[in-house]
Every structure is written in C-alpha cells, then in structure tokens.
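Removed from the display is one protein chain of the complex; every other protein chain stays in position.
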Amino acid sequence: MKTGAMKITLLAFAQSRDAFGFSERVVEFEEGETARGLVGRIAPGVEIGNLRVAVDCEFASWDAALGNARELAFLPPVSGG
Amino acid sequence: MKTGAMKITLLAFAQSRDAFGFSERVVEFEEGETARGLVGRIAPGVEIGNLRVAVDCEFASWDAALGNARELAFLPPVSGG
Amino acid sequence: MKLDILFTHEPIVIPDLLSGSREIGAVVEFRGFVREMEHGEALEGLFYEAYEAMAGKVLGNHLRELGEIHGCDAVEFIHRLGWVPVGEASLYIRVCSAHRGEGLGFLAAAIDRLKLDVPIWKRVGKPG
Partner (left out) sequence: MKLDILFTHEPIVIPDLLSGSREIGAVVEFRGFVREMEHGEALEGLFYEAYEAMAGKVLGNHLRELGEIHGCDAVEFIHRLGWVPVGEASLYIRVCSAHRGEGLGFLAAAIDRLKLDVPIWKRVGKPG
C-alpha cells in the first residue's frame, strides 16, 4: 500500500471559478489534509466565506480530513430554478 | 302597470331534480311571495333542508320576496372539480 | 387579469400557451382526472352537471378576486360536463404569473372556491 501524495480533482463552479482561476484542476494531497488546508495551500488568496464544499458529490465540512476523496467541489450559493 | 300573477322559471339541479320531479318548470307567483312559500305551495313534500336557492343566478335567501325575479334555481351541495 | 372560463361537453383540449408577456415567470397547470376508486367503490366514470349561467358568474367573481389577491396575469379555466370516463380530465386550470408563489397560491385557492359554492355537481354512473 502506497501512502502519502494522492491526486484529487478540484471543481470550481459559478463565481468561485473566477476566484480560483480554474474550473477544474488536479492536485496532489495528503489523506490527512482538510479542504480548508488544501485551499490555503494552493489558493491562499481565495475567500471561502460563502462557499460550501462537496466531497465526491456530498456536502462536506471544510475541516474534515479528505481521506481517499477523489473530487472536491467549491459551491457558491445556489440559484437554480 | 299590471300587478299580481307573474311567471317564474324554476330550475332543479342534481338530486333536487328527483325531489321536485322536474328539471325546469314555469309557474305563476306573486311578487311578495318568497322562495320558501313558493316551494310550500307547488311542492309541499320537498325537504329544502340542504338546498340553497338562487334568484337570477345570485345566491338568495329562502325568505326574501321574489319581486320581479325571472328564474329560481334549487341547488344541492356542489361537487365540481 | 385576463380570464377565460369554458364549460365543454367534449374531452378537454389544453389551449396553446400564447407566448405573450416577457414578464411571465411561472406557469402552473392543474388537471383533475376521474379516478377509478372513490370511497372504496370502483367507478366507470362520473357524470357532471352545471347551472352554467350561474357557475360562470360565481366562478368568474371568485377567480377575478383571487387574481387580485395573488397577483396573476392570466387564467384559463375549463370544466368538462356530461359523462367523463375514468382516466379522463374533468378540470383544467392554467395560471400565468410573475413568480411561482402567486400561481401556486391562486391555484390552491381557486380549487377550494370551486368546491365551495360553484353550482356544478357530479354523480356516480350515467343518469337514466
């Protein structure tokens, strides 16, 4: 079993795309890292104030370990309909 | 001006048709007569308990004088839709 | 408010939606169908009867008043009369409004008022 650096796909939607400067990006992460920590590392200038975060299509906490997550999405306030 | 007997069309809907034995009938009436009095005179056996009455397409009181009404309708509880 | 009320002895045909106003944000449509099981009894259909002149008047007053209360732009109302077999529609209502709340509020209230005092009656089974 290989431990340490794994890859995760980041998805930035709507206004968060402008803030992050990408809509999709693959980065390395450690399984103990949190979403908050990951954003602080790869995009330290981004305000996460009104963003929710989803891990593998489920709403998640900014402060939970990413574990073996494969997709991390940044979700501004929704406005469908 | 002629006073006294005038003609009014009676309309009986839904279950009231069975009770009255007609769906439409023209009868003579006096302008001081009420809907209640008219039914008592022409169909004394009819129970008006759950019937509403309409005069010229407006809900009316059983005890108001018919005046110069032209159409008197007997309305069982409604059930449209 | 634009209001159309129709009573028909034919199967209900849904009118085309005229793409008029660019301010209509919500269109809510309701169809009421005759169900087979009613109070535990299996029906073949229902027979509807109306005092048409009065029904149009009473219903028109209700719908115009509700249109004011809820703020609706257009309403189409169709009630089928005569024999309506199970699985066919007896009632169709379409409400056009700026937002969904207005249309949904209008529709719920309109059906309540219809069943309150509009002179239309149904009976089980074909008469005669």
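Every chain is named by a letter (A, B and C) in the order it is written, and numbering of its residues begins at 1.
By our rule, a residue touches a chain if its C-beta (ideal position, glycine included) is under 8 Å from a C-beta of that chain, and two chains touch if they have at least 3 such contacts.
Values in this document were obtained by computation on a predicted structure and should not be read as measured data.
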Touch partners, limited to displayed chains, of the chain removed from view: A, C
Touch criterion as defined above, residue of C:M1, C:A53 or C:L104 at the omitted chain: C:L104
Selected from A:A14, A:V27 or A:A65 as touching the chain missing from the view: A:A14
Missing-partner contacts on chain C, residue numbers: 19, 22-37, 86-87, 98, 100, 103-104, 107-108, 111
Contact set of chain A toward the excluded chain (per top definition): 11, 13-15, 52, 54, 57-59, 73, 75-76, 78-81
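Methods note: only the chains that are shown with their structure count from here on.
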Averaged-CA centre spacing for the pair chain C and chain B, given as whole angstrom: 28
Rounded Å distance, chain A centre to chain B centre (Cα mean): 76
Chain A and chain C: spacing of chain centres that average the CA atoms, whole Å: 50
Two or more partner chains touched - positions in chain A: none
